[in-house]
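Of the protein chains in this complex, all but one are displayed in their positions.
Moving on to subunit A:
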Amino acid sequence: MKPAPFDYVRPDRLADAVAALATPESKVLAGGQSLIPLLSMRLAAPSVLVDINGLPGLDAITVTGDGVRVGALARHTAMLESAEVARVQPLVPMALAHVAHATIRNRGTTVGSLVHADAAAEMPVVLALLGGSLDVEGSSGRRTIGAAELFTGPMESAVGPDEVAVSAFFPALRPGAGVAFDEIARRHGDYALVGAAALVEGERVRVGYLSVSDVPTVVDLTGVAPDDRADAALERLDPAGDIHATAAYRRTLVRVLTDRVVTAAIDDARGAGR
């Protein structure tokens, strides 16, 4: 199918983009890799698309000792290929390697995937697990939304309809900490049936899950004996069945992946070089 008609603006100033978003039913267009399929399937029919690709300075990836700040126009590919990003927060490229295929990553933006807030997507879980944040600018100024407040429901984020997300922040991996990511998909590059990311900092063990609930979900497994981790995780998760996998199969995958990623993150923490 083809998209329904809409108006199109391509502002070259952030303030103009925010002003354009005052129109009811307006929508931001970033990489278009999620939005354009929705338009073509007529699951979305905005009145006006505000293309932010002409805004200056939003494609920067800034890496400091504190973490990685990624601008709204930085593509997944740029993040995945940055050696600096991998050095400061290795979980980011570990997860990005599972986001779609290279062709989609060439245009899709990391910030766009956070705003899109798909519970089957990798980067929202990574942001939630690391305790990152999103900076947005709207008619009432700029604000920072912490990951804990960002993901409000299925494909719903706390970004307001008149707000442009300008950048996201992924905190650095602390010295001595370890991370791991794994997922099970029918084919590499497809959305995962279940995916998991682990962060081990000293005694603290936390795991984030994708595709098991309506929102990215982080479970604290600190102090749980290795053999009980999967049970403890499942107590706090209630995976649903759908066309891709039954609920029972998803529970099995949660078990398999919890063990895998926690073990790998502990190994990573022990590993030399960091």
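Throughout what follows, a residue touches a chain if its C-beta (ideal position, glycine included) is under 8 Å from a C-beta of that chain, and two chains touch if they have at least 3 such contacts; residues count from 1.
Basically, contacts and distances are computed from a predicted model.
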| Name the absent chain by its UniProt protein name; which of "ABC transporter permease", "CbtA family protein", "Cytochrome c oxidase subunit 3" or "Carbon-monoxide dehydrogenase small subunit" is it? | "Carbon-monoxide dehydrogenase small subunit"
| remark: Filtering A:Arg13, A:His101 or A:Arg204 for touch with the omitted chain leaves A:His101
| task | Decide which residue listed in A:Leu49, A:Leu130, A:Leu150 or A:Val215 touches the omitted chain of the complex. | result | A:Leu49
| message | Considering the complete complex, identify which of A:Pro3, A:Pro93 or A:Pro171 is in touch with the unshown chain. | response | A:Pro3
| said: Touching the absent chain: which residues on subunit A qualify? | reply: 1-8, 10, 29, 32-33, 36-37, 39-41, 49, 51, 53, 77, 100-104, 106-107, 187-189
